[in-house]
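For reference, the structure discussed in these notes is given below.
One protein chain omitted, others in place.
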Amino acid sequence: MSDLNSVTAAEAPDQMSMQPRPRRGKQDKPRSLAGDAWNDLRKSKIFWVAIVLVVVVLLMAAWPTLFTSADPRDCALSRKFAGPSGGAIFGYDFQGCDVYAKTIYGARNSIIVGMVSTAIAGVIGMVVGLSAGFFGGSVDAVLSRFIDIMLAIPFLLAGIVLSSRLSADPNDDGLIAVILTLGLLTWTTGARVMRSAVISSKNQDYVAAGRMLGAGPGRLMLRHILPNSIAAFIVVLTILLGVNIGVEATLSFLGVGLKGDAISWGIAISEATGTARVAAAPLVWPATFLGLTVLAFIMLGDAIRDAFDPKLR
Amino acid sequence: MFRYIVRRLLQMVLTFFGATFVVFALMFANQDDPLQALAGERPITESQRQALTERYHLDEPFIAQYWHYMKGMLTGDFGQSLTGRQIGDMLEAAWPVTFRLALLAAVIAAVIAIVAGVASAIRRGGTFDNVTLVFTLILLSMPIVVIAPLAQLLFGIQLGWFPPTSGADPSMWALLLPALVLASSVFATQLRVTRTSVAENLRADYVRTAKAKGLAFRRVISVHVLRNSLIPVITLIGVDLGNLMAGAIVTEGVFNIPGVGFNLARGIRTEDGPLVVGFVSALVIIFLIVNLLVDLLYAALDPRIRYE
């Protein structure tokens, strides 16, 4: 009866049919959404630039000795602001530390903070989002209100307060405090995305079919809803990873992130800002590495999102 | 309209008390010695200890502490910093320059973002659009701690186009570079939202109608498309304010502008607990109130909500 319908009853606006649909189903072999997305990704320049940058930063974080043989803590005031020499291709900072070595070693803390805090935020976000979306009703109402409240607090201000409270001990390097701060404050976006993804996939036929076949709520969530909601969630987390690295640097810059003798791009930028007139390199290099690292993760997330959601293009 | 406002206000009251309570809890919860936390590393004298206990009602139950804290905030009593100055006075002295800086930044960002966003959307997929997309992606990714010191170094110190630092009572000219830096923290999102929204509206049926009415392209864009497209951009003001506040803390510190952010950054560095608490609370309250106003503005702009 499809022809009758197309002629008389429910005609879609002509505009729709004017855009020729790619009839992939007939000509090519059928592909999954993930397969389609991967095909788009492979062709994306931004994706490959991001991948290269991410790999380099990860290598720097895991094996800094691949990049430098110098010890970032080997500082001598006699070399204060000295120009480049030997392995120290970026020169020395105000304490006479090797800027290049310090910048390379700075990647480790950034990546640790970024990954662990994002993992915490991801777990909280997933649990809250899944519960709100799946159970609905009053559970959803309470959780959604709570997310609204969290989103109503300016994030950096809350971060400043929480991070300084979590590491009151002056001898602490602040690592745990920063990780917890970021993890506890940034789960909201992921939770929202998860919640709406669950709600939209909950109403689809295959989930209803699963329920009719007697699948319990736990099994439904794990086997049916989760895999279909996960793409958007991963995009959010990838971008969050980049953002969190930036926020860690900002907190460290302000003096409430990593502290003491921890090696961090944020601290390095903060120390070099006042003396940039005398020596630019100690400011420029950590800032550049930090900028590129954040950019890499955000670009990666952006490229994945574009691949999964072509209508945004 | 009336029902919408009432509902929004009720939601706002809940959000307001929820958010301030969370902030308050972040400040004072789970401390073995909240007084020491407020004072940081420095030793506190017995009289200071007494004053702080009294100030924050630390000898009373937690909820009561919150109640006193909120009462103080809403009546403009923000307490005393560890240096003995009234925090309310410090805020009063600091806010005009921050307000000027943020306003300048917001205007710069909005004007460029809307013009470039519309141009990008009209020629979607063109060179300008692609360049804009890459540029905004980079801008979106750069933390303000990267942009502010680098801009100061490049444009202030090396090229010498702008004064590298501002000092007390800065002129508009001295504020321009910091304002540009601050603008960069909100500009990219505004541009992208404008672009998406204009591109979406360009495909809308009412645009076809407007063309069929024989309107010139310029009028179709500036009267029909723009009004619809700016609604989502306006709602960004609320989010942007949070970014501007965060940006101001770093930017004012870097450029030595004696505003709210500068004082807050110094308070953090000198571990002046009461000052940080007071300033953060004031900023949170401003943020919440502005967001409420934006919600109401949204209703005023979109008749579909107004008559709900």
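Things worth noting here:
Just so it is clear, A and B label the chains in written order, and each chain counts residues from 1 on its own.
Methods note: a residue touches a chain if its C-beta (ideal position, glycine included) is under 8 Å from a C-beta of that chain, and two chains touch if they have at least 3 such contacts.
In the analysis below, contacts and distances are computed from a predicted model.
The complex includes a chain that is not drawn, and of the options "ABC transporter ATP-binding protein", "Acyl carrier protein", "Cytochrome bc1 complex cytochrome b subunit" or "ATP synthase gamma chain" the UniProt name matching it is "ABC transporter ATP-binding protein". The chain that is not drawn here is touched, among residues B:Ala25, B:Ala119, B:Ala204 or B:Leu297, by B:Ala204. In the complete assembly, the contact with the undisplayed chain comes from B:Leu301, out of B:Leu154, B:Ile234 or B:Leu301.
Think of the hidden chain as still there; on chain B it touches residues 203-206, 208-216, 219, 223-224, 227-228, 231, 301-304, 307.
In the analysis below, only the chains that are shown with their structure count from here on.
Interface of chain A with chain B (complex): residues 46, 145-146, 148-150, 152-158, 160-162, 164-165, 168, 170, 242, 246-247, 249-250, 253-256, 266, 269-270, 272-273, 276-277, 280, 283-284, 287-288, 290-291, 294-295, 298-299, 302, 312.
Residue ranges of chain B in contact with chain A, taken from their complex: 11, 14-16, 18-19, 22-23, 26-27, 30-31, 36-37, 40-41, 134, 137-138, 140-146, 149-150, 152-153, 157-158, 164, 196, 241-242, 245-246, 249-250, 253-254, 264-265, 268-269, 271, 276-277, 280, 283-284, 287-288, 291.
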